[in-house]
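All protein chains but one are shown at their positions in the complex.
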Amino acid sequence: MRIQCPFCGERDLSEFAYLGDADFRRPDPDAADAEARFFNAVYVRDNPAGPHDELWYHASGCRSWLRVTRNTRTHEILAVNFPTPSGGS
Amino acid sequence: MADDTLTARAPFTDLAFSSTPYGGVVVADRDGLALAAVLVRKGCLAALTARVRERFGIELPRGPRRIAAGTVAFAGLGPATWLASSEERGNAFALTLKEAVGDTASVADQSSGYAMLRLTGAKLRETLAKVLPIDLHPRAFAPGDVASTTASHIGATLWRLEDSAEGLPVFEIAVFRSLAGSFWDTLTHSAAEFGFVTRETIS
Amino acid sequence: MARYAGDSTARLGFALMRYSIFNLVRQALSGHRAWGPAWRDAAPKSAYDVVIIGGGGHGLATAHYLAKIHGISNVAVLEKGWIGSGNAGRNTTIIRSNYLLAGNNPFYEWSMKLWEGLEQDLNYNAMVSQRGVLNLYHSDAQRDTYARRGNAMRMHGVDAELLDAEAVRRMLPFLDFNGARFPIHGGLLQRRGGTARHDAVVWGYARAASDRGVDIIQNCEVTGFIREAGTIVGVETTRGSIRAGKIGMAVAGSTSRVAELAGLKLPIESHVLQAFVSEAIKPFIPGVVTFGAGHFYISQSDKGGLVFGGDLDGYNSYAQRGNLPTVEDVCEGAMALMPAIGRVRVLRSWGGVMDMSMDGSPIIDRTVIAGLYLNAGWCYGGFKATPASGWCFAHLLARDEPHAVARAYRLDRFATGHLLDERGVGAQPNLH
Partner (left out) sequence: MNASGPQESAQPNRLAGAGLIDRIRPLSFQFDGKRYTGFDGDTLASALLAAGVRLVGRSFKYHRPRGILTAGSEEPNALVELRSGSRREANTRATVVELFEGLEARSQNRWPSLALDVGAVNSLFAPIFVAGFYYKTFMWPAVLWEKLYEPVIRRAAGLGRASTEADPDTYEKAYAFCDVLIIGAGPAGLAAALSTARSGARVILCDEDFLLGGRLNGERYEIDGVSGPAWTRQVEAELRASPETRILRRTTVFGVYDGGMSGTHTFAALQRVSDHLAIPPAHQPRQRLWRIIAQRTVLAAGALERPIVFGGNDRPGVMMASAVRTYVNRFGVIPGRHAALFTTSDDGWKTAFDLAAAGVRLAAIIDARSVVAPVLTEEAKRLDTRVFCGAQVVDAHGSRALERITVREDAGRLSQLQIDTLAVSGGWNPNVALCTHLGGRPRWSDAIAAFVPGDVPRGMAVVGAAAGSFSLKDALREGAAAGAAAAEATGFKSVKHREPRVTDELTAVVPLWCVSESKTKAFVDFQHDVTREDVALAAREGFSSVELLKRYTTLGMATDQGKTSSLNGHAIMAALTERAIPELGTTTSRPPYTPVALAAFAGVHRGKHFKPTRLTSGHAWAEGRGATFMESGEWLRAQWFAAPGETDWLTIITREVRAVRSGVGVCDVSTLGKIDIQGEDAAAFLDRVYINLFSTLPIGKVRYGLMLREDGLVLDDGTSARLAPQQYLMSTTTANAAKVMRHLEHARQVLWPELDVQIVSVTEQWAQYAIAGPNARRLLERLLGDAIDVSNAAFPYLACAEFSWRGVTARLFRISFSGELAYELAVPARYGDAAIRAIMSAGEDFGITPYGIEALGAMRIEKGHVTGNELNGTTTAADLGLGRMMSKKKDFIGRVLARRAGLADANRAALVGIKPTDKSARLYAGAHFLTLGAEVSLQNDQGYVTSVAFSPMLGHWIGLGLLVRGQERLGERIRAHSPIRGGDVDVEVVASVFFDPEGARLQS
């Protein structure tokens, strides 16, 4: 697998570390049901068979966290972006 | 105490320099270079760029590129990070930089953080193909291009300089200082079949 | 040559011929023409008391024990492909009960006990081979961790020994004891651990279950659930709808996909694990060995192939195949540990999709949906669990209460924080 880092260019899988579901957001810690919300965010993550938005860290490259859309059935990479619009900086 | 100053110790120690005129791979230690990480502050990219231009005459690169002017160079390591270097030895560079960039960037001295080699030779690319997962073909990696990657399990940052007078490729590679010995082993092993020579300098 | 028997035997209702050396010799005299199907390849009926989704080891074992222990034999096992086509058919066959936590150890030890009597129970030789599992350690801290684990095992009556480097050298003189980057200091040994022939386990359970009346239905993929008043009362399949009193899911790497059909989201990610087999060589490695300073473990199959593996590839996947960095990583571990096998050739590599749970331990529990029961989260270690998993899942399905040794495998433990995290890596499945 080769991931097109927006900064470094296409690089081998071995340079990256994986985190998983890119839609992890910290819920409001002060909400009444904060515990349940955090539980969902931390433990119940997307795990589709097909396109999946996920976070990868370019650990041996530019150290950017990347939001990668990848088909989990075929390992085809469909898109790679910085996780926020501001673009890693 | 009599002699007060601390003497630096090079990361690649006890190199046996060779006067052999030709080796497939030729390396020189670049120890002593002043290095600093420059990390732009939120929303300050334009300001930082202006300051670097003004102070060093360098157009801060936006991608994995290295631009040098005089004794100073800036290499893009990440979207918001550069490795600045200066041929002037000593620890003044980080301070100079800090003062130059002001509050547009954070600066951290890294002069001791890396061990760096300059490499050239007719068989350099063949050697590096055993070490780096990067396409170093002249069409794919031009002078000034920078890459951070792994060199046989060792984190490494490299860039290509202008070819030598003989038309041979010239690269510089930096690894974390603690890994100098392991990197040296990898490099010498990979270059052994081509003839490996160490020099004091490569210009 | 005899004609293919197909489904007809099911209709005829036949008794399986017992497997024994006498019958084998007798059949040999007549060209083995009288052996019938090892199990009935049944066609689906319209309704069953219990439907098990997934014809892997766990699903089939569940059916077997439902019939044998609980007398519930109006059971169907639905398998989307051929039985054993999932992880049961692609694992590295290690069985052991060297677990640390009180929530895990008694379960795996129960499984080990069942392994020890499996052949007689199933009348099928699954080649359970207790040649020992040795986990090597390379530092004092690692030794202490193993000591803690070994002590826990002994406290539950499980055999465990802590070997020093000399003892390891006597057992495995061909390991790298001289030039290793991470020298071997010793190992934790469970002599009763070992391997079992993975496919035979599947076929043995299928045959035994079938013999007790269970329908084994291949090429039957569950594509949806039939709901009535909030309860799940059946499944839609590629071979029509099937109603059921209770439905048990034992689909391993497909857990999230099948759960999604029921509208459930689970604390599980699917990850690919690769495995490797070498060309067959004469007996070389006595038991199972795991490398403690890298990601590598190895044993030798009865056929002579070195069977080995390492870490997960580390990203969610349903592709049943992995990538090169992991292959290299595993073989680097192999060479660091046993450079004598350098010239032995890798014959084949493959991948399986793991249902990695968020704490690395399994789930055997009811779900929030009445009628739907869950057996999942086996990660890369569920083969050894096959007998106990079937036993305990059958218990849950039959009695609606957890079996004593599987009580900790609750689905709500992630929410409540009663985690069973043997390795302490937290909610990051690719690190378990």
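Chains: A, B and C, in written order; residue numbering restarts at 1 for each.
The working rule: contacts are C-beta pairs under 8 Å (C-beta built on N, C-alpha and C of every residue); 3 or more make two chains touch, one makes a residue touch a chain.
This structure is a prediction, so every number in the text was calculated from the model and none was measured.
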Q: Name every displayed chain that the left-out chain is in contact with.
A: A, B, C
(Q) Of the residues C:Pro44, C:Gly57, C:Gly150 or C:Gly193, I need the one that contacts the missing chain. (A) C:Gly150
Q: Tell me where the left-out chain touches subunit C, residue by residue.
A: 1-6, 19-21, 23-25, 28-29, 31-33, 35-39, 41, 81-85, 89, 102, 105-106, 117, 119-120, 123-130, 138-139, 141, 143-152, 154-156, 160-162, 173-174, 176, 179-182, 197, 199-200, 203-204, 218, 278-284, 293-294, 300-304, 319-321, 323-324, 327-328, 330-336, 339-350, 413, 415-419, 421, 423-427
Q | In subunit B, positions touching the absent partner | A | 1, 4-11, 13, 31, 37, 39-43, 80-81, 91, 105-106, 108-114, 129-130, 132-135, 137, 139-140, 152-154, 176-183, 185-186, 189-190, 192-193
Q | Hidden partner chain, residues of subunit A it touches | A | 1-4, 10, 12-13, 17, 19, 24, 26-27, 29-30, 34-35, 38-39, 42, 55, 57, 59, 63-65, 74-80, 82-84, 86, 88
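Following the convention adopted for this analysis, only the chains that are shown with their structure count from here on.
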(Q) As a quick test, compute the distance in whole Å between the mean CA positions of subunit A and subunit C. (A) 30
Q. Cα centroid separation between subunit B and subunit C, in whole Å?
A. 51
Q | Contacts with two or more other chains, residues of subunit B listed in rising order | A | none
Q | Set of subunit A residues in contact with two or more other chains | A | 12, 14
Q: Spell out the residues on subunit C that touch subunit A in their complex, using ranges where they run on.
A: 256-257, 265-270, 314-319, 323, 325, 358, 414-415, 427-430
Q | Contacting residues of subunit A [partner subunit B, same complex] | A | 6-9, 11-12, 14-15, 60-64, 82, 87-89
Q. How about subunit A: which of its residues touch subunit C in the complex?
A. 1, 12-14, 17-20, 35-36, 39, 42-45, 47-49, 52, 54, 70, 72-75
